[in-house]
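Just one protein chain is left out here, and the rest sit where they should.
Order of writing sets the chain letters: A and B. Residues in each chain are counted from 1.
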Amino acid sequence: MTDAIRLYPAKPPKVYFYGTCLIDLFYPDAGLAGIQLLEREGIEVVYPQDQTCCGQPAYTSGYHDEARAVAAAQLDLFPGDWPIVVPSGSCGGMMRKHYPDLFADTPQAEAATEVAGRVWELTDFLLNVCHIKLQDLGEPTTVALHTSCSARREMGIAEVGPALLSQLQNVTLVTQQRAEECCGFGGTFAVRHPEISAAMVDDKVQAMEDAGAPAFVTTDCGCLMNIAGYAEKAARPLTGEHIVSFLWKRVSLQPGNGGSAR
Amino acid sequence: MTEAATHLSDVRQFHPRAHAALDNPQIRANFRKAMDGLMDKRRNAFAEWDLETLRTLGANVRQQALANLPDLLEQLEKKLTTNGIQVHWARSGDEACEVIRDICVARNAKRVIKGKSMVSEEMELNHYLEEQGIEALESDLGEYIVQLAEETPSHIIMPAIHKNTGEISDLLHEKTGTDRSHDVNYLTASARQQLREKFMQADVGISGVNFAVAETGTLCLVENEGNGRMTTTVPPCHIAVTGIEKVVGTLDDAAALLALLTRSATGQHITTYFNMISRPRQPEEFDGPEAVHLVLVDNGRSSIYQDDQLLDTLRCIRCGACMNHCPVYTRIGGHAYGTTYPGPIGKILMPHLLGLDATRDLPSASSLCGACGEVCPVRIPIPDLLVRLRRESVDGDRVHESRVRGHGLKRSTWEALAWKGWQWLHVRPTLYRLGTAMGARLRRLQPTTAGAWTRYRTSPRLAPRTLHQQLRERQTGSTGAIPARQRGASQ
Partner (left out) sequence: MSARDDILNALRARRGGTISAPTPDFSVVTERPWNAAEKLDRFQRMIESVHGEVHRVDEETWVDILADLLKTRGVRNLLAPLKHTIGTALRESDNPDLPELLSYDQSIEHWQPSLFNEVDAGITSTRGAIAETGSLILWPSADEPRLMSLVPPIHIAVLEADQIFATFQEALGLQHWSRGMPTNALLVSGPSKTADIEQTLAYGVHGPKELIVLVLEG
């Protein structure tokens, strides 16, 4: 009944990269940044071109037949026994935690459980499998971190983001009040209950501003879309980007603002 | 808007009630303050504990009790009967109300004093007794306040948490003549005086039960105020009412759950009173009720019991930690739910009691953030159960059958078709790539509004090239190095 303790594998020569549909369409820079960080660790990154979506939107909406059909199409993408790295706690959580339930009592149950056991969230993988060392080349800056609820609670990696950011000597990480509280995204929740969702994200933006953060980074594009989109609509100065885009910019001295959501 | 009683027609009005609560700054402030305090207290209360091991113990104790539920209920009944406590069974809330009415009528009882009992709220017992000409007065201070206001509890542990001192002062003034005051000690003393009279006059005391111990035939009540002790000691008859799932095997089991309950609920290492009742007054004793009854209420529980996953719902010990930590509950308060049990536990329990049709908007009213499951002292996977109920609402799974009353009634042809379309595209990688690449190319045509999403947010912009495209080009070497591609994306 307790969550299984995660046993990190040794650093592999090769990984699969599961980009997620949000990154594919809206934030491809975060995907590229993640791949380059992995490659920088000497890992060969395989990106199966047939990947589409992990199935989570339909799953959390109750349409499990549809979710299963789409998820089943992903199960075949990872024939080798290399880790599957996902730049999202939410999609990672879907694949790692919910695939076994979704496919229970079906012919793909075994395959689903096998795939689930190889899924890692990208920042967790960089920190705890690659033991990445980051050399900060950027100008001094201040950010807040929003760890998504799925990264925090499903994947159990709340410490990873702060640990990575703390390696960047010119980055000041501020902690907003109620950092562990949900930003109000919740997938279809944000459109089924928009007013409640808005009340939550309003508080999140306020908390980050109160903490003195001009910008935030996050482990998930859903939260990014929500928080940054709310701030933009409300003409608040807060901007956000995926943590992986941010990390890559800091260590590769890339000009410009990479994957900023604004 | 917020004083809606728990009636079926009201449960469906979740959205308007939630909006009204969101627009009410007083409600927002009262709940935020209270929930922040409760979260802090809980954290401190477990500071010196191996909390995860303790939660595992709590879950296993409850799971073991459920595994032996019919045997434990029979053992409990036998033991209580031997001890002189009469046991009654009720299939539904209505049946339980009738059992209690019959006991009252047989004693010619006209005045009932009540200790806190959520099951009695679930049965709408007070309302029923009033109709039968029996006065039922709540004695828990929070319940008393809520009853005076003609409201229902907005929290299962702290029923009047939605009200601040000023509101309560006004209410007590209006209803009982108490002088207006912001001195909580004064208001409390005034209520004490009024309720002491009622305790002395009461013909019957009705209480809930936190744990019913089968091995000894003992009813355990957890409380701070002493009104539970009063209710179960002063009137000549005590009727305890509880759900059938509240039985545990041993006193050790109850003790372990007690350690979790009070810390999870209010952050107390223990409540002022842990009251264990095993008998009515014995011939040589000078006080206590001469008659004690236990009413065991099913009201949907045995049907929850049938299913391995839904069963987890019955582990609940009613601590309220899930609501204290729920970002949705914190913002809309307990009344918006329109159900006896609000918050996360209400969302997974009420559909069984009222049907999924009546509670149609509850399972979706969660961001699935998981805070509730994380703090649950008996490890109920509340988010997973919410997903299960969402699935049952739309009959969304041909492999796993739907079982909850009212399942499938939320399925709309339009929405089902939309997900079918979504599936169609996402199982065809070539079409997906083609479609998304086309979308990226035509991104300037992307509408700036997207329904409810853009009511409060801007729409995310499609990137000029999808990740699939960029990586395919990179692989085939048809473009330059990646870093050059980074610029300009999603700006």
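Basically, a contact is a pair of C-beta atoms (placed from the backbone, for glycine too) under 8 Å apart; a residue touches a chain by one contact, two chains touch by 3 or more.
Nothing here was measured: the structure is a model prediction, and the numbers come from that model.
Within the full complex, the chain left out of the display is in contact with B.
For the chain left out of this panel, the touching residue among B:Arg111, B:Arg279 or B:Arg441 is B:Arg279.
Touching the omitted chain from chain B are residues 30, 33-34, 37, 49-50, 53-54, 56-57, 60-61, 63-64, 66-67, 69-70, 73-74, 77, 89-91, 95, 139-142, 145, 158-161, 163-165, 168, 184-185, 187-189, 191-192, 195-196, 200, 215-218, 224-227, 229-230, 233-234, 244, 250-253, 255-256, 258-259, 266, 268-282, 284-288, 296, 298, 302-303, 305-308, 311.
As a convention for this text, only the chains that are shown with their structure count from here on.
Work out the mean CA point of chain A and of chain B, and you get 31 Å between them. For chain B in complex with chain A, the residues that touch the partner chain are 15, 18-19, 22, 28, 52, 56, 59-60, 63, 327-328, 331-332, 364-371, 373-374, 379, 384, 387, 390-394, 396-400, 416, 419-420, 422-423, 425-427, 429, 432-433, 436, 439-440, 451-463, 465-468, 470-472, 475, 482-483, 485-491.
Contact residues of chain A toward chain B in the complex are 1-2, 19, 22-29, 31-33, 35-36, 47, 49-53, 55, 57-66, 68-70, 72-73, 101, 104-106, 149-150, 152-154, 180-182, 184-201, 225-226, 229-230, 232-234, 252, 254-261.
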